[in-house]
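Yeah, one chain of the complex is gone here, protein chain that is, but the others are all in their spots.
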Amino acid sequence: MRLIEGGSPPGTTVEPTLPGAYYTSEGIFRRELERIWFDTWLLAGRSDELAAPGDFFLRTVADESAIVVRNREDGISAFYNVCRHRGARLCSEASGTFKSAAVRCPYHSWTYDTLRGALIAAPNVPDGEHGFSRADFPLHPVRAEAWGGFLWLNFNADAPGLAAALGLPETAAFYDRYGLDALKLGKRISYDVQANWKIVMENALECLHCSHIHPELSRCTPPTLPRHWLHEDLPESFVFKHSGGMEMAPEFEAVNIDGRSRRARFPGLTEGDARTIYYAFIYPHVLFGFAPDYVFFFSVWPLGVAETQVHAYWLFHPAEMAKPGFDGSDAIAFWDATNRQDWEACRLVQQGNRSQMYRPGGVLVPSEWRVNKFRRYVLELVPPPAAF
Amino acid sequence: MRLIEGGSPPGTTVEPTLPGAYYTSEGIFRRELERIWFDTWLLAGRSDELAAPGDFFLRTVADESAIVVRNREDGISAFYNVCRHRGARLCSEASGTFKSAAVRCPYHSWTYDTLRGALIAAPNVPDGEHGFSRADFPLHPVRAEAWGGFLWLNFNADAPGLAAALGLPETAAFYDRYGLDALKLGKRISYDVQANWKIVMENALECLHCSHIHPELSRCTPPTLPRHWLHEDLPESFVFKHSGGMEMAPEFEAVNIDGRSRRARFPGLTEGDARTIYYAFIYPHVLFGFAPDYVFFFSVWPLGVAETQVHAYWLFHPAEMAKPGFDGSDAIAFWDATNRQDWEACRLVQQGNRSQMYRPGGVLVPSEWRVNKFRRYVLELVPPPAAF
Partner (left out) sequence: MRLIEGGSPPGTTVEPTLPGAYYTSEGIFRRELERIWFDTWLLAGRSDELAAPGDFFLRTVADESAIVVRNREDGISAFYNVCRHRGARLCSEASGTFKSAAVRCPYHSWTYDTLRGALIAAPNVPDGEHGFSRADFPLHPVRAEAWGGFLWLNFNADAPGLAAALGLPETAAFYDRYGLDALKLGKRISYDVQANWKIVMENALECLHCSHIHPELSRCTPPTLPRHWLHEDLPESFVFKHSGGMEMAPEFEAVNIDGRSRRARFPGLTEGDARTIYYAFIYPHVLFGFAPDYVFFFSVWPLGVAETQVHAYWLFHPAEMAKPGFDGSDAIAFWDATNRQDWEACRLVQQGNRSQMYRPGGVLVPSEWRVNKFRRYVLELVPPPAAF
């Protein structure tokens, strides 16, 4: 990967956006679920969210809920949140701890081991009688893997492994010096956004709107300063996309509300890196922001065609978090304000995209070349219906 | 009918549940309305809810509302809650009294007799002029019949009579000694349940979940005590289904919160009956519980594919209710707590049944044989669509 000082973005042409129906049609949303969401690796959270065996959190895609749990052997397992008996949702709490690291259905107490989802108790039927064998009713597995301290899911049990799909380690090598594996979770905030999931991602994929709706962000990384574009020699197929670096304003020592630095920067950074925030994306649903003293990221989860959940995370160096008086609120307030500004913009885009005048879609200007890449990714997986 | 002490349930095999679509598909719900709900006898309430001519209550099935009213000849009539003029809902209150025992539309005051629904006033058009005759515009009738003090409806005007459909009097003979006709309404509570109506019925049709979610019920009728199964020689076609008796714990004198008896038991009961609660079901939507000193029942009404209304009733002996200081709150609190525990379980089942993993459905263990009978009843009336 090459870092090009002051390089310009590769976009040079005007392109169309996706047609309006991609943001409003139930039919296209159902095809996206099938072709994208239930067949790709999704970033579910951080390993240290699940500290002890039995700790779990849920992740939701439309009608589907997955349990992500630290299993009794201290690894991470994931399962469809559906009892094999009568189909009850096993667990409704967004996060918590399963007693004895086992998942017990609240209805008839069918109980599953968290390691491989084996049914270990079914109080209403004896094992091996009446043609019933517990072995026939394990929880439906969801693929789970970890990388860099991040936990990943894939609803497709036969999907290729995470590393191959993401093109690791090459795609992520640039970020190794941030010591991702060791980072600790400082804060998680979940947002409900009244917009299609792609509107949320397209918003993240360009910062031409930043000077118009993000006063805090624009003070910190002014759009007038040079961008540092990361150029890649990676195959087009990889969904891990690099973006570039935005330079901090001279009076800012940190990417936050007031520019005052409160934490030591990551050990491996150059002087240039220490004045830059780098952005990276993983299709279909992740934004990373690598600041000199923290890492911010979020993942985008579709609940419905026009309703999306965003889980945002702030990660810090463990040595900093161990210090007495550690306080990450400057970074949290900075992105929380920026996020909320974005969600309001996304809501307005969703409303306007319902217009008959938006059926053919809108226009992407050259500086929105990353949005155009994302458009092509979506169209390749979910081509327009024939009768479109 | 034979009462078998300590008999075991007839279920011996593992069976499938209904496929997931039966709990989530609008299309299947529409077919259920047509094939089941608008073509079967439904238990609407108690005769003494409608004490005087003009007293009415409403019952709702999806978009359909029925008015059940004590007519001017002191009988019970029922009508579609739709004015023949411009189609206004005639009545919005859940219950009340019609002045002069006539139904007056709030829009243009078309007024209908409650006996046969005849249009008796249409102030905006003279009778017999301009080709208009009041005789052409009676209310659309809903069949209404009474049995045992219970009021029944059938939206199909050509349906066979209630007694034949329910197999009366044979099917109900076991319960004659509870003096059903004379019982008085002590309390009615209506619940909204966020689940398909069949999930609510399937929940009522088995008590294997009781020890897991019903602490009050399990203390009173512990699952460890023997069941008394009622075996029948009735044709399969009858929808009045007997279940069996559950014995009270030795320290309980009543089926209630604290086990303390507050009312004389029904006169005709044996010593065994006085320590037993019997359950019976009428397909598609009624549960009865015959306790020694009261009768509890509820009926289940679909408002939408995943939204159901339950009307629960507590009936007592008139001699008991006439006593000063009569108090039924022990029985009411007992079932109200149990009901709410069940509705929460139903809500979780509805959520989980939306999963793609539940498309083929779940499993019924042998002890859920009554749920399996109910499944076969549903499948016979609403077979799976061809393209399923």
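By letter and in written order, the chains are A and B; residue numbering begins at 1 in each of them.
Operating definition for what follows: contacts are C-beta pairs under 8 Å (C-beta built on N, C-alpha and C of every residue); 3 or more make two chains touch, one makes a residue touch a chain.
Nothing here was measured: the structure is a model prediction, and the numbers come from that model.
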Full-complex contact with the absent chain, from B:I28, B:V69 or B:C83: B:C83
Option touching the unshown chain, where B:L43, B:V103 or B:A122 are the choices: B:A122
Interface with the unshown chain - residue positions in subunit B: 38, 63-65, 80-90, 92, 106-109, 122-125, 130-132, 137, 140
Sites on subunit A contacted by the missing partner chain, in the whole complex: 12-14, 17, 20, 202, 208-209, 211-213, 345, 348-349, 351-358, 361-368
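Basically, only the chains that are shown with their structure count from here on.
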Interchain centroid distance [CA atoms averaged], subunit A/subunit B, Å: 48
